[in-house]
Every structure is written in structure tokens, then in C-alpha cells.
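All protein chains of the complex are present and in place, except for one that has been dropped.
Up next is chain A:
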Amino acid sequence: MSTKAFTLVSAVEPELLMGDKERVNIECVECCGKNLYVGTSDGSIHHFLLEEQPLPAGTAAFTATRQRHRHLGFRKPVTELRAASALHRLLVLCDCSITLVHMRSLEPVPSGARIKGAVALALNENPVSGDPFCVEVCIISVKRRTVQVFMVYEDRVQIVREVSTPEQPLAVAVDGYFLCLALTTQYIILNYHTGVAQDLFPYCGEEKHPIVKRIGRQEFLLAGPGGLGMFATVAGISQRAPVHWSENVIGAAICFPYVLALDDEFITVHSMLDQQQKQTLPFKEGHILQDFEGRVIVATSKGVYILVPLPLEKQIQDLLSSHRVEEALVLAKGARRNIPKEKFQVMYRRVLQQAGFIHFAQLQFLEAKELFRSGQLDVRELISLYPFLLPTSSSFTRSHPPLHEYADLNQLTQGDQEKVAKCKHFLMSYLNEVRSTEVANGYKEEVDTALLKLYAEADHDSLLDLLVTENACLLTDSAAWLEKHKKYFALGLLYHYNGQDAAAVQLWVNIVNGDLHDATRADLYEYVVDFLTCSSDQALVWKYANWALQRSEELGVQVFTKRPLEEQQNSFNPDDILICLKKYPSALVRYLEHLVMDRKLQREEYHTHLAILYLDEVLQRRPGAGGKDADLTETQAKLRRLLQKSDSYRVHFLMERVQGAGLPMERAILHGKLEEHEKALHTLVHELRDFPAAEDYCLWRSEGRGPAYRQRLFHTLLALYLGPSPSAPSPSTPELAVAAVDLLNHHAAEFDAAQVLQLLPGTWSVQLLCPFLTGAMRDSIHSRRTAQVALGLAKSENLIYQYDKMKLKGSAIRLSDTRLCQRCHSPFCEPAFVRCPDGGLVHTHCAASRRADSSSSSPGART
């Protein structure tokens, strides 16, 4: 209710107007540009020039200078004055007659043109004729129930239409073809072109002074029942809710977005936007309230006053400073049509931002966020409210005039920590939302740095997410802040993001070593190892490799073993790494395994080295543990696998180490590598008595070789089984015999049965060797039959050839002088010739040379 939309200033002082003529009253006023006309009760017209001096507070002062004044010559009051500036004419209604007078001289036009018999008049501000030197005037005629429409030119008038109304008209307004009329019992809209009338609503115009006021294109404001100001369009529809005036309203005026009304004691101001009463100005004895091209004039019977509207911006600011956000926004939005587009947008955005801060200060974050968003707030304005969040390097200064009255958050919350926390939480979510939108464009550094600071301060998990994804956090500012809040791990991430990996790793190493305290990651050591593994900075890896290995050889060595393969091949020399790993035996083993097994490098040193390392470990562990140590067997298994699979190690060198070390199996494998199968099998059979191993050995060594090779191996083994045992001849024999029988029975196919039978002792029963013998028999029979089939086929093939030969020999060939050699095309001089399979005849020497030419040509049958 306390908006100040208008100030009332005096325009023409009573002394200036009337002087001492006390009985003379103002009847009507007209204002056109700087010209102010006043019609008085004694039939005079006074002309003033209005000068406006703007005042700093947004109002203005007016001074009126008296120009001419003229008495019309009637003793009747001047009822209405209307200026037609395009014609330089003033329409004067006096004594039921409208006279045209010159605007400056106030002299009547020489032609004496006038409209007679008029009670009231209205100018059409939305004229239907396109003629700029013509004014359309509607009058209420002295004739009962009649209105007339005239065209008024510079020095003549012309009636256009006369329309009769259902009741006596009391007031009229015009827009285009539409007349809005107050009749004695109701308001109507009358289209004088078509004659169609439209009832609006009942109103007893005789009891209460009706008001008909055009307020814009096709819309009128009417005094309604109960002191209502009703809006109606020419279609008879109300598009705005009514405003509520007092019962005895005398006049109304429009000054967008306000409707002003005058009654006996007050001028009231309502907003058309929300229908609320916004201002009340006490004003006694007023009897005229009119607006002229946006200037609102109010007059008593003695003086003329102007209601100066405060600039909209000022009104909005007033509303905002009293925290009436909604009203301010409505007013600002309503101003759209009064202000040029660009200017409006700037103004409206600013109002939205201010409104946002008001909500923000009341901790109404949802509303604030929406307003900030729609007002396209420079996000730094918000950040700058929070102490220390803007980077020191930021050149941001708050907009002037300020968008809010707060120095910072502490002032806004008056130190209430709970509120501060809420505000911070809001900023966190807000920045997080906007950082990927265009709101953050150009301010990414400020946004991300502020966000980082908030996260760090609040110990928020998103801090790490922020740092590992794309961000624009400023290094120096953020680093200092993270250090202050002991977020060393995050600080490391920040360094890493800014390409300072060395600093990052140094920090993390310090945390792992316990020199700094930050419990963000329990597995920081593994993280660092991972980091180094992925780092392409060789110097960095070398620098911290020792540190990593010292903490854990197993994990530390991953720095080398888990590197991406391509990068390994290019940059890290395995020999350098091996030198480095000398001090870390188990890491060394891992690394060699990596080289040999994963990368399948075939360099002899690596393989030998790895084999030696395995061997050393086996030897070292064996005496202590004595029994079946799990580690030991695992290492031994690895050793054996390496010895078997690899072809790259130095066999002799290893043999030297293995010999006499009590590792028969390994020795056997090495013998095998040297193709010393007898020695190998001897070891397996006689030392280890591991017969399945011996069989496996035969299979292993014969892999990829021909069946003959394999047979040789198996025969060697069989011979060992059957031969004399070197150490204990008698007791071992049955055991070996059993092994021999098994071998024969299981691998019947690998033996030459005839040879075997000669080797076998005669004492052995057939039953014992039944599977072997059956197999051998079957094999033998199978070979025999196969051979017979082959023989039969060969014979029949031979027969076919014989038949062919016979056929060719059967017919005689005549050789005459006319026959020419197919090849050299010369006649045959001797009886010898060669006949080709196709029947062609050639010289013998030709046939011979042809054969020499192409060895592939088919041999001819010589006859």
C-alpha cells in the first residue's frame, strides 16, 4: 500500500489563474505538449506554457507562464476543451456548441465552422480515416438519444454518422468504430459502422456520475457498481479484474501501469497489474482528473496540479528495498511495453537479480536460485558475498549500484553459524549446478575455485570428484586453501591436474610416510604405486621406485611390471630396471617373470637369471624346511616349468649348478634339453623311480617330432626297464618289470612289436602282455591288410597302363614324304620318329629338344 508512484506538484497557482476573481471557477483543462489550456466558468480560455524542471529525486517541478487568454463572448462556462494539434485547433465546447479556435491566438477560425447542439464530446484516438489532417469527434447531441460522429478539418466540420441509442447517453468514449456509452441504466458498446450494440453491465448513470475512459486499443475503463473500476473490451469482455474505488469517484485517469481515481478527498492509485491499491494522496475539492499523453492533471476549481510519476526504476527499487519482491517483479514485468526492449531487459534482469538476493538473504534458496537463473546473474556477485572464496587474482568488482546491501555473508547472517552453513550449502549446490552451464562461461576459474574451497572446508566428498575431472581451479589460490584445510591428498590431485606430478607424488609420499596427516585414502600407498605405473615421467618413476620397493617389493615392482606395454618397450630399459632391483630379490623375481612370461622376451640372460634365482631359492629353502613346504613346492614347480618350457637359458651352466644338488627331476629335464635321453630316463627310472614322470618325459621330448623319434625314446625307456639295474639288481627287477608291462600295455602303438618281443624274457606269460600283444597283432594285421590293398590297387593300375600301351601299338602309322614334323614343320628323312599321345608325329631330336625345353611336358610314347 505504500508505494510512492506519483508526487503531486502544483502547475498553475490559483493567483496566477484567477487573480482576485473569486467567483470564477475552473471548468475544464486540456494539455497538449507544453500547452496548457484552462476553461473557466465565466466563458474564458486561458493558455499557459508549462516548463518542466526535473528534480534529482525523480520528480519534477513545473512553472507555468501565462500566454493569452480569451473570453468567448458567452456568459456560459466552457464545458470541455480538446486540442487537435495536427490542425492547430482547439475544440471548445461552450453553450452546447463546439467552436474551432486557433491553438496560439485562440481566435475562432474565419470560416466560423462549428458543431451545434453538443452536450459532450470525445476525440477518437484510434481514428478510422487515414487522413492526418482530420480529427474524428463523437458528440452526445442535444437531441434525445442521439450521438453523432463528425470529421473535423482545419476550418470545416462534416457529419459522418448519426446513431440513435436505446436510452439517453450520458458519457461517451471512442475507439475506432466502437463507441462506449454510458446510458441512463447501463453501459453499452456500440459499433456505429454496423449498428451492432453490445450490453456491458447495468449502471444507474443518473444516480452516480458515470465514467467512460478509453485506456488503450479497444479497451475502456468504466465506473461500475459499488465503486468498481471495470475494464471492458469492445467485444464486451473483461480482461482485467476490476479495481476497487470509493463509491463517490469523480474522475479517473490512466498512467500505465496505474489507474488513478479522484474522489472528494483523495486521489487513489491502483495497479492494473495486480489490482492492488498502491498509493493514496489526500486531495480536497478536486473535480477534474485527466491524463493527457501520459501526463496526469488534477484540478480543483481554482488551481491546476500535475501528478508526476516516479520513474519505474525508482518505484521498483523502492519496492525492493522494502522487500516487496513480488510486487516489484510484477511492476517490472508490466513495464515491458513502456520501455525499449534492450533497456527493459537490462532493467528487468537487474530487478530479478536484486529480488534473488532478497530471497537469498531470507534463506529462501529455491526462489533465489530461480531468480538468479532467470536474471542471468553474474555468478561472481554471489560468490563475492562469501569471504575468501573469490580467487585473489580475480578482477571482479561488484556491480554498481549494488544489487544488495550486504558486505558479506557474516553481515547478512549476523554471525549465525547455522545460517552461514546453510548459505554455504546452497552455494555449493548452486555452483555445482551452474558450472557446466553457460552461466559459468568466462568465470569457470572463479566458479571452480570457489567450489573447491567450499568442498574442502566442508570436508565434502565431491572435492575429489571435482579435482579428478575437468576443472578450472586456480592453482595458487586453491593450493593455499587445501593446505590450510590439510587436504593434502586433494592438493596432490590438484598438482597432478596442473601437470606438477613431482609435487603431487612428493606430497603423497609424505602422507604415506606419516610426515603429513590426511586420512582421505587408506590405500594411498597403492594409489601412488598405481600413479607411478601410469606416469609417463621416467625421472619421476625412477625417483620413487626405491621408495615404493622399500615399502613393499611385491607391490612396488608393479611400477615396472604393470606399465602399459607400448610405453615399456620405448622408454624403460630392462637392464636398468634389473640393476635397480638388485637389492630387492623378490621384486627381481617378479620382474624377470614379467619379462620372461608376460612379455615373452627370449634373451638368454633373463631366462638363465630367473632359473638361477628359482634354483637358489629352492636350494636355500630345502635344508631348513625339510618337509613339504608350500612355497618351496611352488617355487620348484615354477623352476621345472621354466626349465621345460624355455629354450633360451644356458643349459650347461645350469646343469653344473644342479649336478650334485640333489635335484634329480631338474637334472633329468636338463638332460632332456641336451638330448641326453638315456641319462635323463636313467635318472628318472633309477634315481627317482618315478615311472609316470618317465613316460611323460618321453611324450614331452617327442612333442613335435616324428613317430620314429618317439619310438626311439620309448624303446630306450623299455630297455632301461628290462635292462640290469645298476645299483640293486635283484629287488628292483619285479618293480621295473611291472613298469615295463604297464608301459607296453599303455603305449602299444609307440613300439615296434617285433623288436620288443626279442627283448622280452621268455618267462613272461602271454596273459600278462595281452593288451600289448593284442594291440601289436591288430597293428600288424592292419598293416598287412593295408599293404595288400595297396598292392592290389597298384596291380590294377599297372594293368590299365598296359592296356593303353597295347591300344597304341595296335594300329599302323604311315610315314610319307608329305608328313611334316609337328614341331619343326620339315619332312621326315629317317624312319625313326616320335609319336605324341595326341597322335602328332615329330622328329626324335625335336621330341628330345622339346623335353629339354619344358620338363613338365608329358612324355611321348616312342615307337
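One rule holds in what follows: contacts are C-beta pairs under 8 Å (C-beta built on N, C-alpha and C of every residue); 3 or more make two chains touch, one makes a residue touch a chain; residues count from 1.
To be clear about the criterion, contacts and distances are computed from a predicted model.
UniProt protein name for the omitted subunit, picking from "Uridine kinase", "RBR-type E3 ubiquitin transferase", "Uracil phosphoribosyltransferase homolog" or "Ras-related protein Rab-20"?
"Ras-related protein Rab-20"
Which of these touches the unseen chain: A:Pro127, A:Gly236, A:Pro664 or A:Pro771?
Checking the options A:Pro127, A:Gly236, A:Pro664 or A:Pro771, the one contacting the hidden chain is A:Gly236.
In the full complex, which of A:Asn126, A:Gln198, A:Thr300 or A:Thr533 touches the chain missing from this view?
Touching the chain that is not displayed is residue A:Gln198.
Of the listed residues A:Pro108, A:Gly224 or A:Gly492, which contacts the missing chain in the full complex?
Looking across A:Pro108, A:Gly224 or A:Gly492, the contact with the absent chain belongs to A:Gly224.
Where does chain A touch the missing chain, residue by residue?
186, 196, 198-203, 224-226, 228, 230, 232, 235-242, 244, 275
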